[in-house]
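The complex is shown incomplete by one protein chain, all other protein chains being positioned as in the whole.
Presenting chain A:
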Amino acid sequence: MTLPRRAHPRPLDLKTGRVDLTHGGGGRAMAQLVEELFIKGFDNEALNQRNDQAAFDVPAGRMVMTTDGYVISPLFFPGGDIGSLAVHGTVNDVAMAGAVPLSLSAGFIIEEGFPLADLKRIVDSMAKASRDAGVPVVTGDTKVVEKGKGDGIFITTAGIGMVPAGVVISGDRAKPGDAILISGTMGDHGVAVMSQRESLGFETAILSDSAALHTMVAEMVAAVPGIHVLRDPTRGGLAATLNEIASQSGVGMLMEEALVPVKPEVRGACELLGLDPLYVANEGKLICICPEADAETLLAVMRAHPLGVDAARIGACRADTHHFVQMKTAMGGMRVVDWLAGEQLPRIC
């Protein structure tokens, strides 16, 4: 007599269950977690092969690869969660080379005792973000660490993408005279996350800007293949990212504070928190540095895209042996916009 064979007699208790060490142990419990949560959630051809690696064909040409760890706290914040962030962040890192993202991998490090319901919520959000972006999660890994050895859940995603022929976008290509554009308001993500942290206890209507920028980038690259630099101002915000580019490219920059769009409620929250919006993280914005002649075209392309309606030109690159990023302040004085110096900011990405 043969009974119909079910791999797992009882389905995962997604309402009240918790992750325990067996879920990372390589046994049946782990197989069940992978099956019922990850494969079901991400559902795509490569992943469904259930191998330890994904096999797929890639077009010929120049490929980019990136990886990023996500350790954000809190895990859920207004406008997103660690799952959507882990997709958007890595898709954007691929896109900032002007590349078309092809696929992602995802590694989960989960702390023993983590509620399965939260895990499902994160995986579902991640799956949705990946579907919306059209970039599948094709392979993954799960580890469970003992209670106290992690903070809920950490996710690492890697991504690959193909760069269209003739496109060379890199942080070391900014030239004196180039225009500096940004795709929208600064500081939304960081403020949204920080407003959620209890010790700062204040409520705002600010949503994280977490979004995948690759479709906008594709349109920008199609319009102006000669873009010099693209980068998303995440940790350290606009200030840190401009400084990175300035030192990579060996140029100085001059920007104007009054030209940098910041939402009034973000400005207000920053005021309360003693932060400068220029240093607050973004997860759905990009900086574009291009020849002055292409600036207007690119601004128009960005503004026509839903993720770039507030795009603005904020300044220009210039020759400067010190590689200073300088800013004319809203008051009309001049200052340096420096790197962030070891500030004790909470984990926001």
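Everything below uses one rule, namely that a contact is a pair of C-beta atoms (placed from the backbone, for glycine too) under 8 Å apart; a residue touches a chain by one contact, two chains touch by 3 or more; residues count from 1.
Quick note on the criterion: contacts and distances are computed from a predicted model.
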item	value
Chain excluded from display, named as in UniProt, from "ABC transporter permease subunit", "Lactate utilization protein", "Hydrogenase maturation factor" or "Isoquinoline 1-oxidoreductase beta subunit"	"Hydrogenase maturation factor"
Listed residues A:9, A:148 or A:264, member touching the removed chain	A:264
Omitted-chain contact residue, chosen from A:58, A:300 or A:330	A:330
Chain A residues that touch the omitted chain in the full complex	199-200, 258, 264-265, 267-268, 271, 322, 324, 326, 328-336, 338, 341-344
